[in-house]
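Left out: one protein chain. Kept in place: all the others.
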Amino acid sequence: MAGMLKYAVKKIFLGIPAILGVSIILFSIMHMIPGDPIVLIVGERVDPSRIEELREAWGLNKPIYIQYFYWLSHFIQGDFGTSIIHRQPVSDLIFSRLPFTIELTLTSLIIAYIIGIPIGVVAALKRGSWIDYLAMGFAIFFYSMPGFWLGLMLMLLFGLYLKWLPLSGYSGPESLILPALTLALPSIAMIARLIRSEMLEVLTEDYVRTAWAKGLPSRTVIFRHAFKNALIPVIVMFFLQLPWLIGGAVVIETVFAWPGMGRLLYKSIVRQDYPVVQAIILIIAILTVISNILGDIVSAILDPRIRLEEAG
Amino acid sequence: MYKSKIGIMDNVLLNARRIIEGLRMMFYYKMALIGFFIVCAVTIIAIAAPLIALRRYDETNVADRLKPPSSEYPFGTDDLGRCIFSRVIYGSRIALMVGLIVMLIEASIGVVLGLIAGYYGGIADKVISAITDIIWALPPLVLALGIVIIIGPGLLNVVAAIAIVSWPPFTRITRAKVQSLVNREFILAARAIGENNFNIIVRYILPNVLSPIIVLATLTIPSAILSTTALSFLGFGAQPPTPDWGAMLAEGRDKMIYAPWITTFPGIFIVITALGFNLLGDGLRDMLDPKLKI
Partner (left out) sequence: MEPLLSVENLRTYFYLSRGVVKAVDGVSFNIMRDEVFSLVGETGCGKSVTALSILRLIGPPGKIVSGKVMFEGRNLLELNEADMRKIRGKEIAMIFQNPMTSLNPILTVGFQIGEPLMAHFGEDKKSAISKAIKLIRRVKIPDPDIRARYYPHQFSGGMRQRALIAMMISCRPKLLIADEPTTALDVTIQAQILDLLMELKKDYKTSMLMITHDFGVVAEMSDRVGVMYLGNIVEMGEVEEVFENPLHPYTKGLIACLPLKPERKKKLEHIPGVLPSPINPPRGCKFHPRCKYAMDICREKPPETIDLGGHIVACHMYSR
């Protein structure tokens, strides 16, 4: 357990440079945006001397690396600046919407795993059968489908024609079903394909043959020896998928008018509300690095080889 | 130097044999074959668009606004009376161009960096790998949005943004493959006879890393098409009256209740096109490099 803790701490420390790297990239990106940030914030019809005053007050006349540290130290303290459009702290805006995004992405990931894993395992065990072809055919079909279009079609079917579910917006838990399903379907396809190929690989491993030769019941061989090994990369994928889903959520939240962070990002880009854009992208980057670290830690918990080699 | 000429000839022959073997094996993989036919069909549609389309893609006909599908307008019309069928047909040109351009940019950046990182190792490898890891960890769509903010909207800008954020898989696969090759006997032999690094990379290493790159390139095209349509759908990509499938979906979205055909047909074509390339890419992987994980 001490080794595990050491490993986790090491991984967390390795994540810090990644976050700093992203913050530098992001800061540079925001600096490359055409236009004077002060003018953007206070508007154009402000007295030039007043603009200079503000520039002085916000440290925008300092060298760029000073400005970066200035910005970073504010960010660490949770001060992400003020939204140009909403005229309120960016942190308030984001944290009121973040739970919606997390609810949506986590729900769809869980749906994807609950449905995708059995499909992939059955397809692997019945390799070459019609079940396998059907499952993999569906998987590649949903894999090839733009999420937002799938969302529109589901809206059309369940919201408009069948009237079973609310079209869009947020009016209670049933509002979650369509966007979560839209986000989940391509992930189901991905998970099913992944666990299938992992299972097929593991089933040919020598240790699975050993398990058969020991005379274990087939479910023990398949679950204890094959499935547990095949599951490791798939579980790690859970954490690697999370940031990608947040990216996908930008489009899906916009389609379904879901009041989350992705839609806020979209609207802020359209309205050129750059402090919000900057903060959201950096938060997504941080979430990404965190979920990568979690992925590493979880894989170390599940796989003794990683745990013992890297901690030692 | 005649020695290296023999090297090239051998490589050509070897590759030709591999390609013939690949074509032969392709018939064992029905899925890949279906994918191949879809890709061919879409390509033919794109090339012959003016012959297939019934009208010009920007021809408006106010009298025929929002007509449902009929013999005159097979996929119906939009709110400007434009023929959806003709626009979808012309749209295949944009989709294929986008897919190809993004793939070519990504492959060039990614393969070059991967070759450098894998072949030279050391600091070059550390720096390239760090950049690759950071970019790849971030959601590409979000990153591409960030770039579009700087360089502004437009189809070409979106293409550039997507290519800039999506090359890491090429680097990773090339690097891993090169690393497995650099200490092999034939590379050491090439060094021993005094070949320079550039020649070794181009003549000895590149031919051997080609098959995973081909697979990845094929699978990059559909994901590039899907990403561009997503950004176009959000309004950052192709601007009207370009018959981009994503932009068409965006235009039809608020009319979905009374004119669902505007959103349905371009979407179906996106799915078919992406499906074709995905099937082909999967099949190529099974044939060329079954253990490859993409």
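For clarity, chains are labelled A and B in written order, and residue numbers in each chain start from 1.
Quick note on the criterion: a residue touches a chain if its C-beta (ideal position, glycine included) is under 8 Å from a C-beta of that chain, and two chains touch if they have at least 3 such contacts.
Note that the structure is a prediction, hence the values are computed from the model and not measured.
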item: Visible contact partners (per top-of-document touch definition) of the missing chain; value: A
item: Touching the absent chain when the full complex is considered, from A:Pro48, A:Pro63, A:Pro173 or A:Gly215; value: A:Gly215
item: Selected residue (touches chain absent from view) among A:Asp79, A:Glu103 or A:Glu205; value: A:Glu205
item: Interface residues of chain A (partner: the chain not displayed); value: 205-207, 209-218, 220, 224-225, 228-229, 232, 302-305, 308-309
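In the analysis below, only the chains that are shown with their structure count from here on.
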item: Complex contact set, residues of chain B against chain A; value: 130, 133-134, 137-143, 145-150, 222, 226, 229-230, 233-236, 246, 249, 253, 256-257, 260, 263-264, 267, 270-271, 274-275, 278-279, 282, 293
item: For the chain A and chain B complex, residues of the former touching the latter; value: 18, 21-22, 25-26, 29, 32-33, 140-141, 143-149, 152-153, 155-156, 160, 197, 243-244, 246-248, 250-251, 254-255, 265-266, 269-270, 274, 277, 281, 284-285, 288-289, 292
